[in-house]
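All protein chains but one are shown in place.
Up next is subunit A:
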Amino acid sequence: MSDKVLLDYGSGGRASQRLVSELFLAAFDNEELSRLNDAAVLDLSGPVAVSTDSFTVDPIFFPGGDIGSLAVHGTVNDVAMLGATPRYLTCGFIIEEGLPMEDLRRIVASMAKAAREAGVLVVTGDTKVVPKGACDRIFINTTGIGEIIVQPTPSAERAAPGDAVLVSGNMGDHGLAILSKRQGLSFEAPVESDSAALNHLIVSLVQSLPQVHVLRDPTRGGLATTLNEIAASSGTGILVRESVLPITDAVRSGCSFLGLDPLYLANEGKFICILPQELAEKALRIMRADPLGRDACQIGVVTEENPKKVILETPIGGKRLLGMLEGEQLPRIC
């Protein structure tokens, strides 16, 4: 194969076949995919969870991950948040002509590794190559399919007054890693993306605690925006204690340098869990037993007051709104 992705590779002809067999089949290697049928036959039982997402992240390689692993983690996590075991993935590539083959190889290898670790099979896919300028290097779409293991499924509208609000770890790492790489900034303490598949942790959590009310991963818009979505759809208030929010010093100082708020930065390996207060300790024990939930803690409670609002209690005891993110966060002047 040439050392750059050529338009020919998306032609459907021999060049495409070579790309598929030498790269994708080799990396994702599984029985269903290798049949190369027009569609995959899946072996599932019971109710099914489906989620799809397109990944267009810039830069495509960042500290702690790349667009390939992110495309697996993001969709696997979305499926898992329904209290489901992700089983299969489909993936579509839109590649800009001229992408170094080496980059594509790296991305595909990283996807394959992420899928293996998450225990999901990539069962069908698609590749398009578009002329230079028609997309930014590479876009990846993944769809995840999983088996639902708890009923009723965790859902934002089930948050109820008196519930505990837990997070599985530090906030803002992914967003700051991406932004600092994009801006060519380096901080004293390096910030790495937290991108990771959470499904194994989620499965053990909901198997022991099927009473979990809400599971959400605070990706774009960060913790603040996701909590607002939960407050809005459940009609409850959410009170968060700023003094216990887990944020690393590196993220804190990076954010204060750039004028950003870590509570609005994306996370790709963290989740919010809302459940009756009396189960909080047990949930935290399960989360902390997994390396991905090591820093789990309770950050607040669901309230009857202030319906549909998220209130932040500051360390000095003041209260203020923690609103939705409006557009993208932009660095400030002084």
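Throughout what follows, a residue touches a chain if its C-beta (ideal position, glycine included) is under 8 Å from a C-beta of that chain, and two chains touch if they have at least 3 such contacts; residues count from 1.
Simple rule for what comes next: contacts and distances are computed from a predicted model.
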Since a chain is absent, check the UniProt entry for it and pick the matching name: "CRISPR-associated exonuclease Cas4", "Glutamate synthase", "Sugar ABC transporter permease" or "Hydrogenase expression/formation protein HypD".
"Hydrogenase expression/formation protein HypD"
Sole touch to the unshown chain from A:Ser11, A:Gln207 or A:Ser243: residue A:Ser243
Based on the whole complex, identify which of A:Leu258, A:Ile272 or A:Ile286 touches the chain you can't see.
A:Leu258
In the complete assembly, which of A:Asn37, A:Ser186 or A:Thr314 touches the absent chain?
A:Thr314
For subunit A, which positions touch the chain that isn't shown here?
183, 185, 243, 249, 258-259, 306, 309, 311-321, 323, 326-327, 330-334
